[in-house]
Every structure is written in structure tokens, then in C-alpha cells.
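Some notes on the structure that comes next.
In this view, the complex is presented without one of its protein chains, the others remaining in place.
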Amino acid sequence: MIRVQAEDFDPGAELSRFRQTTTDVGAVATFLGLVRGDGGLIAMTLDHYPGMTERQLEAIEAEARRRWPLADALVIHRHGRLLPGDNIVFVATASTHRQAAFEACEFLMDWLKTKAPFWKFEEHAQGGAWVEAKSTDDAAAARWE
Amino acid sequence: MIRVQAEDFDPGAELSRFRQTTTDVGAVATFLGLVRGDGGLIAMTLDHYPGMTERQLEAIEAEARRRWPLADALVIHRHGRLLPGDNIVFVATASTHRQAAFEACEFLMDWLKTKAPFWKFEEHAQGGAWVEAKSTDDAAAARWE
Amino acid sequence: MKILYFAWLRGKTGVGEEDVDPPAQIADVRGLVEWLKTRSAGHADAFADLSLVRVAVNQDHVQPDHALNPGDEVAFFPPVTGG
Partner (left out) sequence: MKILYFAWLRGKTGVGEEDVDPPAQIADVRGLVEWLKTRSAGHADAFADLSLVRVAVNQDHVQPDHALNPGDEVAFFPPVTGG
């Protein structure tokens, strides 16, 4: 399941719900991404492409389900202006075995960081700037090509 | 933080608490292990060595903190008789970057599966038997030697 | 034809979305970009370095030689920078 939203979410409540709707699995892996206040960051704004973002996230989830035997998968991604400490993204995967759950969760995060139509604008005391694409994230995604 | 307990735990509540006590991190990875009802399993009982189990889990957590820059780590492991669908183990790791959080979480799970003093007794309709050590888990742990 | 701009491309063009009616001889994305550059100094600036620009047509990533149809939704954006 895919959700792209401006509103905050509650990672604990999401994990509880995910765990309850998933039956007879042995392994649930989750990842929560948060805004870091490194280097005096005041806020970051995630621009996105409504419609295409959801489509891409659905495609990424389908690809993960194709590659690993997942009982369930959840991706929640926020957009809009976020402050240090805010939740950005939550991914949960459920499978029979831990290796599949872990690998699918990492795969989803690598793709979200590199393929999903989100653009990051960072505000510092000196002003704001759009973040340029990082080659390390591309390298992380290239692992899966 | 390490907890070895017979009582159940609430993974969602644990994640919420972990997320709140961890400040200025970018990444929280978690893993939840559950009892699977595969092959007609009625129950499994985890025997452990009180005292040594806690010491080993603390050593494993310390080793993870030595290898990765973790802001925090949590391991909860149950013992006693558990039924299909029950929670067994919960691991959470927090770090600045997602790679460290994921790797430390997987590392902790690999070690818990192979080094922690737990012994599994499985009950089926035909009777009960102690589980023999699996070479695949040893192989998973050997990655880290 | 609906054109969308994201991130700094929106800042430079000054619009997030515009409806345009390019001349019939414009057949592909490359031609559309050249034509859009004539709309304003901001548009010309946005498309000054095309190595920084990615394109989607009807929400699918495409290359500059992708053929266009009148009802297409064409989006321009920089390489994505994740969450």
C-alpha cells in the first residue's frame, strides 16, 4: 500500500496496524526516515509531482513484490514543508523470512531516494536552495539495476 | 538497551518510544520476528540461560555500536512458550544514515539467531522436539566474523 | 498541451503549470523545449543546461526524441533528490 501525504503519520501506530493485518509471517522489517537538523537546517520542503509520484511508488512496491515473496508492503511518504525531527518516510515489509523482509525494505528505500519524483528544498539561516542529486544515492540504486 | 522477558511487548508502542527518545537521527530501522504456524506448529518454547542471555545480548549490542555509528539500539527478546502469531524479538537501530541503521539491525538479528543462548522446542500434533542448529543461520552469522 | 514545472524549473519559468499550443511542426520533446525557451527569459534560463533537466510525458520518463501528441501532459524537473 502506498500513501503520499502532507500530513504527519504515527510510525508506531502504522507498525501496529501493519503487524495486525499481516497474518502468518515470520518477519516484519521497517524503516523510518526523519529530517535531520544537520548544519543548521531550518526546514526542508519536498516538492512532488502529484499523480506521477503515486504511480512511481506503486510501481516500486510492485517491483519489490515481484523480487521478494512479500506478504505485505507499506510505503508512506510525506511532501511539503518539514522541520528537523519530522517524519518523512516509512516503509514496512512482511515476509516469511527475515532476509526477504530486510532486502525488500532496503530496496524500497534505495529506490525512493533515487527514483521517486521528490525534490528537496533546504532552508538555512543564509537562505534556501534546491538540493542537487547525490551520486551516492544513484550508486545505492544501481545495486538493483 | 536489552530486554529479555516472558511477557509480550507491543512493537508499535516500542517504536514510538524509541523514536521519541532518539533525537537528531535521520534513520530508524526495526525488525520484528514472529512465530510462524508453518507445518502445523502448535507452539514453540524458547529456553534460555538467565544471566548469560542478557550478558550476550548486551555484548552483541555493544559490538553493533562499535561497528556502526548508532545513536541508539534496542533489543527485546522473549522466552517461554509462544504460539503462532506471537511476537518473539524486536530490534530497533537509530543512526544518521539509513545504511548504518539497516546494517546494524541485520547484524543484530543475525547474531541473535546464532549466538544468543536460546533453544527452541517445537510442538506439533505428533509431539515435541528440540530444534537442531541450522547451518544457514551459521552462514548468516559467518558474514560478520 | 499541459506543461508542468517542478523544483527550480518552476522558480525560473515563474509558473508551475501552463497550457500551451505549440506550432504543428513541433514533433518531439527536443523541439518543444526549443519553442518553450522563446516564451520568456525565465524559460530560456530554465532550459539553459539541459543536462540538468528530466522530462516525463503523461507521467512516464522519456528521452528528448520522444514524439508528442496535442493532449500530452509534459513535465520538466531536475534529477530527483529523494526524501
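Letters A, B and C mark the chains in the order given here, with residues in each chain numbered from 1 onward.
The rule we apply is simple: a contact is a pair of C-beta atoms (placed from the backbone, for glycine too) under 8 Å apart; a residue touches a chain by one contact, two chains touch by 3 or more.
Just so it is clear, the structure is predicted and the values come from calculations on it, not from any experiment.
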Report, in label order, the displayed chains that the undisplayed chain touches. B
Among B:Ile2, B:Ala64 or B:Leu112, which residue is in contact with the omitted chain in the full complex? B:Leu112
Can you work out which residue in B:Ile60, B:Ile88 or B:Ala104 touches the chain that's missing from view? B:Ile88
In the whole complex, what residues of subunit B lie against the chain that is missing from view? 33, 46-49, 51-52, 55, 77-78, 88-89, 112-121, 130-134, 137
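One rule holds in what follows: only the chains that are shown with their structure count from here on.
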In terms of mean CA position, the chain most removed from subunit A is C
Quick check: how many Å separate the C-alpha centres of subunit B and subunit C? 50
Measuring from the mean C-alpha position of subunit A to the mean C-alpha position of subunit B, what distance in angstrom results? 24
Go ahead and note the Å separation of the Cα centroids belonging to subunit A and subunit C. 27
Show the residues in subunit B shared as contacts by 2 or more other chains, in ascending order. none
